[in-house]
Structure formats: structure tokens, C-alpha cells
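Mind looking over this structure? Questions follow.
The other protein chains are all here in position, but one chain of the complex has been omitted.
Per-chain residue numbering starts at 1, and chain names A and B are given in the order in which the chains are listed.
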Amino acid sequence: MIANDWIQIFISLAFVVLMAPLVGRYLAWIYQSQSLSLEKGLYRLLKIDADKEMTWKEYGVAIVVSNGFFFVAGFLVLWAQAILPLNPRHLSPLSAEVAFNTAASFVTNTNWQAYAGEAQLSNFSQMLAITFLMFVGANTGMASLVAIFRGFTRSGTTMMGNYWSDFFRFFVRAFLPACFLMALVHVWQGSPQTFKTTVTAKTMEGSQQTLIVGPVASLESLKQLGTNGGGFYNANGAHPYENPTPLTNTLEFLEMGIFTFALPFFFGRMIGRPRQGQVFFAVIFSLYLAGLGVIEYSEKMPNPLIAHQAISQQITPLQDGGNTEGKETRFGITQTSLFSNTTIAATTGAVDGAMDSMNPLSVLVYLVHMFLNEEPGGKGVGFAGLIKEAILAIFLAGLMVGRTPEFLGKKIESKEVKLAVLSLLITPLLVLGLTALSVVIPAGKSSMDNPGPHGFMEVLYAFASGNANNGSAMAGLNVSTPYYAILIGVEMLFGRFLPLLPLLAMAGSLARKKTHPETAGTFKTDTTLFVVLLFGFMVLFAALTFFPPLILGPLLEHLSILHGISF
Amino acid sequence: MKKKVMPDYGIYMEAIIQSLSMLNPAKLYRNPVMFIVEIGSVLTTSMAIYAGVTHSGEAGFGTMISIWLWLTIGFANFAEALAELRGKAQASSLRSTRAETTARLVTPVGFSHVPGSELKKQDQFLVEAGEIIPTDGEILEGVASIDESAITGESAPVIRESGGDRSGVTGGTRVLAGKIRVSVSNNPGETFLDRMISLVEGASRQKSPNEIALTILLVGLTLIFLFVVAAIPAFSSYSGIKSSPTILIALLVCLIPTTIAGLLPAIGIAGIDRAFRANVIAKSGKAVEVAGDIDILLLDKTGTITFGNRQAVQFIPAKGVPEKELAHASWLSSLSDETPEGKSIVALAESLIESKTPPDRLVPIPFTPETRMSGVDSADGEIRKGAEDAVSTYTGAPFSADIQEIISNIAKSGGTPLVVAKNKKPLGVVHLKDIIKPGLKERFARLRKMGVTTVMVTGDNPLTAKAIAEEAGLDDFFAQAKPEDKMALIRKEQEKGRLVAMTGDGTNDAPSLAQADVALAMNSGTQAAKEAGNMVDLDSDPTKIIEVVEIGKQLLITRGALTTFSIANDVAKYFAILPAMFVVAYPQLKVLNVMGLATPESAVTSAIIFNALIIPALIPLALKGVSYKPVGASSLLRRNLLIYGLGGIIVPFIGIKLIDMALVLLHFT
Partner (left out) sequence: MKLLGQSFRATVLLMIVCGALYPAAVTAVGNILFSHQAQGSLVKGGNGQVLGSTLIAQGFKDPKYFHPRPSAAMTPDGSAAQPYDAAFSSASNLGPDNSAEIKAMTDAAAAYRLENHLSPGSVVPIDAVTASGSGLDPDISLMNAELQAPRVAESRHISLDRVKELIRKKTIKPQLGFLGTSRINVLMINIALDNEHPAEKTN
């Protein structure tokens, strides 16, 4: 079995490493070529002048206004579900706060779910609200990233591209076709795809079973390719209809990774320095591998608290063993580790097993990934965060070579530092502040499902996930209460747009600057040394910011388990 | 000679007194990180006093922490005060050379005696041999030999004269010979020296752009750690742990980047001070900082790369002309030529000719810009010497092939050919050779490793320029340059995003100096040049710019290294304080006390003591600067990351452990 685990990991990751550069190249083509006639037709239909470039401010306003429209449309569909068609089960509408939370969640590419899909949403809502928002959320992220890239590809201009053009290019040439093709693969493997709602079965033991079906496959490929993560069903990717086989499980985490791990290569192509892309890939992939190693180790570790119980946790040819609570038999530990590590790293948020039942060291990894939120991060915004971290690391280290720090020929000066720092402040402020509030007031504590450090982690995880626009949850926490629905809803909007706009402004400032040619005195950012530096900076920074809650959460729980203490 | 400041212990006392006055919050708010520490100190002190008065426990521990928090601020203030005082001491040692003198102010009716300190800009005064020049100015009339050793330390006298590029005089220097009329450059209190002093003075000091950027980052980090610490009471309360406000404040102070924030002003001041010690007066902190960034260094050939004087080394006669005839003609034509070149021709010729009696009726023909030739008319006829094209115009015919070959050979070897013709017939060519200053090749190689491209600017023809550039080890050259070309060259490079440095002294350099990113003006130069540049070299040594580049780099490296060190230190401080906070409630967390610190109190105290002591420990480094070796950016970074990054993680583990052991030994816990 151990050998098989290695093979699964190796083949999956080899696929990522081989495909990511190719997809990166394709993405670069999308943004470096002429508009297709189909796109031109769309622009005519929407009365958009796609050749008219925008300043960073215009771009930012376009992002905010268009997303405002998307958000309102999604909210209305969810809120008015009862009077809308395709609702044979007569499901009641979501409460206003949960509808707000959900619309915020899906428009920000978070896909946090404060509702149970199969029990609360009609097929109309699943399509017109959920599927729609998943598409636009991911597209917005991609467009923002391309605009930020232009801070490096351009010089002496205030123009950052056209938002609509950036939005639709990815949608038409990559996102929609890929979703369609992969949706068919998901159908082939067993995901339902029908406009029916329920199937009633009469079981062999004579009882009745109500199966919930619907347009599952079309949502499934989209949720992974768009690093959205919101599932059709409550159990998300653990549900056999969403994720019927080990093959779909593998395909799903590869779908999450395919665009996101391609982003560094895309970046390298766009700036005309492929090596820089490889270096960024090396950083995020190292973080990814480190996380995977810890999760795989942690989940296979027998739980000492049941050691005396004659319950076999061993890995044998007859069972996969390890921590099977919340995991599906068909996937086993390794598939679940691969999936969960990818979903967090790529800020998808889909899960194929219960995060709340993971061992504490795994949760530690998830939390650190979410605190960083940029390795590789979700559609676009995460990678922009990586650029922000790189700029701060370069600013510090660059000083140590005795020059005003520069990145890709652009000088990093007080304006860039100010904007990067502004963007950097959001995560600690939201995550630490909201967690601190929620673990002391009754409205926050009453939702916890687990006692002790694990309950603390549920809350910390929720706000880390909301801020990082991840969307996965330690689902024991009851987040459909007005307190959490509103708080996390606001947090997701803040977590998405507050760091993004300063980065856009920073790109605007960089685009105006001259590109400085390299000399022997320039600190090279396409070297192994830089990989080590950025890796170290990111880990150190996340550790310094979140050390106290990590001690009182996962480390305390881990050490308690080792000491045989339960809560 | 560099002036050395003798260790002066009085300066330390003065710094201590000044650092106490800097505790005033109205002054301290300029340093936001230390301002936060001060707020924390006030809080812990109040709590310690309250605990002492009410006998409620933590008084001893609280007092200990409070003392060390105040010391933390004190050490940071001390660093700044010390740097400032050293800079001022350096400046006033220069100023003291300007003993109060009496100036002879030129008035419409003659002149009047006034104190030198009352001279205003554009006043004119007279100075004669034996007198001290009362203030900075520019010679309007006359020539003088001046002893500038008081300023530059160079004992050889220098010639300063009106009209040329060496018309600037500095207050405090002594006229040895000659009489000059000087126009005053600055109003009292506005001389370069005065400006320099304001650069190091805390109150009026402007932060440089990079310092501002770094301060923003430090403030950002401080805010983040403020969030971190502010959240802990809630986390602790959930976990059933009682949190002590004193420990929380101690943790906050340990985490926020006090080390770099405390030393940052000192680093900046020390950078300017180091430039000062190299006898370079920077007009702003930014100028020194930008010097570290330059990509291209433009150097004039004459005077910078070569000694100003070319020397005649050979007479090469045309076919059929005896060498002696050429030598004789050259000798005659140069007898009245007072330029160094002329004198060297005379000297070389006299070693070859027998008869040293000039013929009668010699009429010297001086050099004019129109003919671009000089020479002599005598009974024998007329002799002319000049550049090849000038003489060719004079003879009215192209040179024969052999002469052309001679000319081209000389040019290729880096020499300057001077054609001598008699009665419109070319006799041959004098080989004038540029003498390249020694030691330049190594300095340029050093610059190359720093990533600075050196470009020589010269009026010479490309062949000569190439040969000299190669011999001197320059990367590139710009030949047949006219003064306005230099400006265009700077603009062109700046368009490409490069930062350009240059040195200059002449009035016609002024526009280029103003355009260049780093412009080092020679103190001997014209007032216009000094105004246009952003630094003035008192030694008037054009190669000094190399030192300035290194000082600029050192300044940035020191900031980056200490910031990295400061942040890396946080790891160990966390491992000291957090277990101390949590381990009582959760003994299973004991494993996190990796240093094995004795008690929670001793752990927190050790961390805060380390945090305070590291500031004075690093003051010498901040003042001296991190050593800079031009080894290329990557190896430099690797080295500094190892020392200040990895070292910054490891050192405090050792330091805190040692302090903890000392505390136990001294029974402080």
C-alpha cells in the first residue's frame, strides 16, 4: 500500500509539473493575441469598447461595480428561490443573512457554504445563482491578476488594460470550454447531470430512500477549474455523486491545480522572463510539497487516544487505516491528503473528507496555507498576493545588496511598500480580530461543535477560510447563525477586495515607472537563492503573525493527544 | 590624509543627556515604533507602582520589566544622539578652522574691514598672500596659490584663478601667494558646511526616500504585532488562561522591530557622517543613498583618468626630414608656450639639439581658437604646430601617406599627435602622451563588480580614446565629446532607466551635473558647478565618487541587514515568552520551552533584556556600517542572509538563555 501511495502522489504531481508550463503558455497566448470574433461579438452585444484601456482606478471601479451587479443578481435569486421555477420540492428561500453570505461567498470565489446544498437549494438556484457566480468570481480574479501583471510588463504608462477584455478572454478561450469538457468526464464517472430533482428508491430492506440529483457534473468541473469549491451537496467532494471514483478525485484536484499552478508560468511568459515563472513555481510547489508531507504523515498517524481499544488503525492490504473519521473508503488517506492539500493551497475550498475530523497537524498545514493564501492561491488574487510577498521580501533582502530594491527592473519605493503593507495588514486584522471576538462572546462560542483547542480551531479556521476566500470549513461549526453568516459574509468581501485594490494601485504605480536594466549589482530574482529567500520569508512571516493561535489551537491539540488528553 | 576624530568620552556623556531629553513624547513620536514602546513603558510602570502600593503581587517583576523597557528607549535614543553628536563634532572640527577673520569688503569707494561672518552672498572681498580666506566664494579676479590643508589635509598648495574651472575658494584656507578678488557664494549659515550640519541634526533631519519606505514597513509590522498581541487575551480567555498585561506588553515590545527602529536614525546619520569623513559634503541624505544605486559613472578623461598634463615623448619626423630638424622646430615653436605640453616639448627637444640659442626676431604666435595652432615667426620663416586637421588646413594640402601613418599609430597607442610644419611644409609629428593615473584599473574593476559601468568622456578622437579607455580599464568611452554631448549622453542613459553619476568642476559642467542623478562637484570648481552638484568633494578628487558609491551601498546594506536581524530575532523571543504565558495552564506545552528557561518570569525578563541590550550592542555596527565587498549581488546577499537572517534566528536563542542563566545565578528569580 505504501508503494501505491507513492505512485499516486508521484504520477499526480508529475502531471501538474508537466502540464502547468503548457497551460501557462496557453494563458499567455490568450492575453497576448488579438480578440477572437466571438469575443468581438460579445463586446458589441454588451456595448463594450474592449480596446479602450483603463487606469488602475478605472479598472478597480469596473471590478467593484460589475461584481456589485453579480452579487445583487445572485442574492436575489437565492432570496426569491420560493417564487422562482425549477423548485418542485418547494424549498423555502434562504434567510436574508444566509443569502447575503452565500452571494458574497460565491462572488468572491470563496464558496463558503452556510447552507446545505441538497437540502436548501433548488436546481434553479444551483444554476442561476451558484453556477453563474462561480464563473464570474473566477473570471474577475483572473482579470485582476492580468492587470497586476501589467505593472511589470509596461513602463511609462498609466493604462492597465481593459477589464472586460481581460474578463472575457479567459472565459471564452479557457474557462468555459474546459468546464464543459471536464463536466462530461465527471458524468462519465458517475456524477448526475439532469434537471430532475429527486429519485425515490425502494431499498432491498424495504425502506424508502430519496436520492437528490440535479445538474451536478456541470457544477463539479466548474467548482474545481475555477478554484471555487462550492459543492452541490452538503458533504461537497466527499459526496459520492460529486466525486464518485478515485479517478474523479484525482481529476478534481488536478483541475484545481491546472490553472493555478500555471499562473507562475503565465506570469513568466507575460513578463518575458520564463525563468522568473519557474522560480515562483518552485516556491509555491515547495510549500505545497511540505504541506502534503505533513498531512500524509499526520493522517496516517494512529490516534493514541484509542490505542488501547483494539481498533486496528494499521495500514494493511485489507484496509487503508489511519484517521478514517470523515474520510471516504474509496479515496483512503493519500487521495484525501492530496485533495485537501491542493484545495487549501489553491484556495478552492472543496473537500473530499471532513476537515473538522482531521488530525491537528494537518489542520496546522491548512491554516498556514490559508494565512499565506498565495501558494499558488485561487484564481488570480492568490498569485497577486505572492507578488506582494515577493515585493516585501525583495525590499528587505534587496537592501542587503546595497541598492534601492528593485523587482523585474521596477524600483520598490515607499509607495509600493505602503500599498503592499496595506494589503498585508488585512489578513491579520480580519483573522485575528474576528477570531478573538468570536471565541469570547456567546454568539460565537455557541456555534462550536467541538470542545477545547479543536473548537478554537473551528473558529480560527472559519475566519482564515473566509479571509483567504478559500471556502473550506471545519464544518462542525454552525455558521448559518446570523452572527456568523453576516460576519463571515462581510469578511469574505473585505478579504477579497481590500487586499486586491492596493495591489492594483501598486501595479498602477509600477506601470508608470521606467524598467531599469539589470547590472552585476542587481539582485537577481530568478535564482535558487531567491526561492529559498521567498520560501523562508513567507513561512517566517506567517509563523510570526499566527504563532499564538497556532500554539493554542493545533499545537496544543497535537501535544494533548500525544499526552493522552482528550477534551 | 583623513582626519581622525580622537575618541572623546565627553561625547558619550553628552549623548546620554541628549537621549534623556529625547524621551519627550513630542519628540519621540517621529519614531513610531519607539513611541509604542514608550506607551508600553508608561503602562507597565504605572501597573508596577500600583502593584507596589497595593501589595498585589507582580510589583518586583513589573518593576524589572519597566526598567528594561525604559532602557530600550534610552538605548535607541542614545544611538541616535551619539551618531548626531559624532557628525556634529566632525562638522565643527571643520568649522573651527574658520577662525573669525577680518575681511576686506570691496565697497564703491575702496574697501572696508568687516568681520568675515558678516559677509553676504555676492559681496566681494580681497585677499592677499598670508591671509585666510574668510568664507566660501569664487575668484573674480587674480590668481593665487592656496594652502587648503586645513580642509583637505593635502599639504601641497593648489592654484586657484579667475575665469577657469578652478575658481572656487573655501573659507578657512590660506592664500600663500597672489592677490584675488572673491565674490561671496552664500549667506552666513547657508554654506555647504552649514547644510551638512543640519543633515545630521535630529530636529531638522529629513528622512531619505528609502528610509521612509523602510519606516512604513516597520510601522506595518508594528501594527501587525499589535493585532497579534491584542488578540492573545481573547485566545487565552477561551483556553482558560489568565493573561498578565505586563507580559503582553513585554511580548509586544519584543516582537515589534525595536532594534532596527532604534538604530535607523543612527544608520542614516552615520552614512552622511562617513561621507563627511571622506571629505565629501553631501547636500542631502538622498544623495548618498542614490550613490549606491548608480549604474553608469561618467568620468572626464583629463584630470580624472589621466593627469591633466600630456607629455611629449617622441619626435617622429616625416620622410626625408632629420629628427634634429623636427626637434629644433618644435623647440622653437614651444619656447614661449607656457602650457605643460609646451614645456614638455621644450624639455624633450633640449635633450636632442646642440644649439640652444634661439635666432633673433622671434615673434611668438599664440594659440587662438580660430587657427587652433600656435607657433613662432622668425628670420627662418614660420613654424606652426597643432592638431592634425588644423595643420592640414594651414599647409593647404592633405598629408603624405607616411605622416598619416605616423598620426594614426600615435592615436592608436592612446597618444595625441601634434603636427609641426615649417613654412607650410609638414616636418613631422610630436607624440604627446597621456599619463594615466596609477591604481585606476583596480578601482574600475571594483566598480564593475558592483554593477557600475564606467564611461570615459573625452574630446579626443575615437582611436586615442579607445586606447586610453583600454589602458585605464574603463568599460566604454565617448569620444570627440563636446560639453553639450555629455548632457545628451546622461539623458539617453536615464531614458533607459539607468542612474548616472558624474563629477565635474567647470561652469559648462553645471547643466550636466544638475541632470545627473549623482553629481560630485569639485570644491576647486566654479560656484555654478558646486550649486548644480548634489555633493561637493573638498579634496577635489574626481575618483572620490567611487568611495561615495560604496558609502551609499553600505548605508542600504546596513539598514537591510539590521531589519532582517531584528525580525529574525522574533522567533526566539516567541519561544521564550509564549511557553511562559501558556505552560502553567497546559503543561503539555512545556516542550515549546526549547531554551529550558528557568521560570516564566525569568523567561520574559530575559527576552526583554536581550531586546534592550541588542541595541547598544549593535550601535558600533550601525555607525561603522556593515562591511561592503564588491563580490556581486548574489554572493553578497547569500552572505548577508546567512549572517543577519540565520544569525538573527540563532543569536537570540543563545543570548536569552545566557541572560536567563545569569538571572538565576544572581537570584533575580
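One rule holds in what follows: contacts are C-beta pairs under 8 Å (C-beta built on N, C-alpha and C of every residue); 3 or more make two chains touch, one makes a residue touch a chain.
Keep in mind it's a predicted model, so treat the numbers as computed, not measured.
*Asks:* Among the chains included here, which ones are touched by the excluded chain in the whole complex?
*Replies:* A
*Asks:* With the missing chain put back, one of A:R25, A:K57, A:R273 or A:R330 would touch it. Which one?
*Replies:* In the full complex, the listed residue that touches the missing chain is A:R330.
*Asks:* Touching the absent chain in the whole complex: find that residue among A:P21, A:G141 or A:P192.
*Replies:* Result: among the candidates, A:P192 touches the missing chain.
*Asks:* To test your reading of the contact rule: which positions on chain A touch the chain that is missing from view?
*Replies:* 1, 4, 7-8, 11, 42, 45-48, 61-62, 65-66, 68-70, 73, 116, 118-119, 127-129, 131-132, 134-136, 164, 176, 179-180, 183-184, 187-196, 198-205, 207, 209-213, 215, 217-219, 233-235, 238-241, 244-247, 249-250, 303, 305-306, 309-313, 316-332, 335, 351-354, 356-357, 359-360, 449-454, 457, 474-476, 478, 557, 560-561, 565-567
In this section, only the chains that are shown with their structure count from here on.
*Asks:* Can you check how far apart chain A and chain B are, centre to centre, with Cα atoms defining each centre and the answer in Å?
*Replies:* 50
*Asks:* Help me check something: in the complex, which residues belonging to chain A touch chain B?
*Replies:* 155, 392, 395-404, 409, 412-414, 416-418, 421-422, 424-425, 428-429, 432-433, 435-437, 439-440, 445, 453, 456, 514-517, 519-524, 527, 529, 533, 536, 540, 543-549, 551-552, 555-556, 559-560, 562-563, 565
*Asks:* Taking the touch rule as given, give the residues of chain B at its contact with chain A in the complex, in rising order.
*Replies:* Spelled out, the residues of chain B in touch with chain A are 209-210, 212-214, 216-217, 219-220, 223-225, 227-228, 230-239, 255, 289-290, 292-293, 295, 448-453, 495-498, 552-554, 556-557, 559-561, 563-564, 567-568, 570-571, 574, 578, 582, 586, 588-589, 591-592, 628, 632-634, 636-638, 640-641, 644-645.
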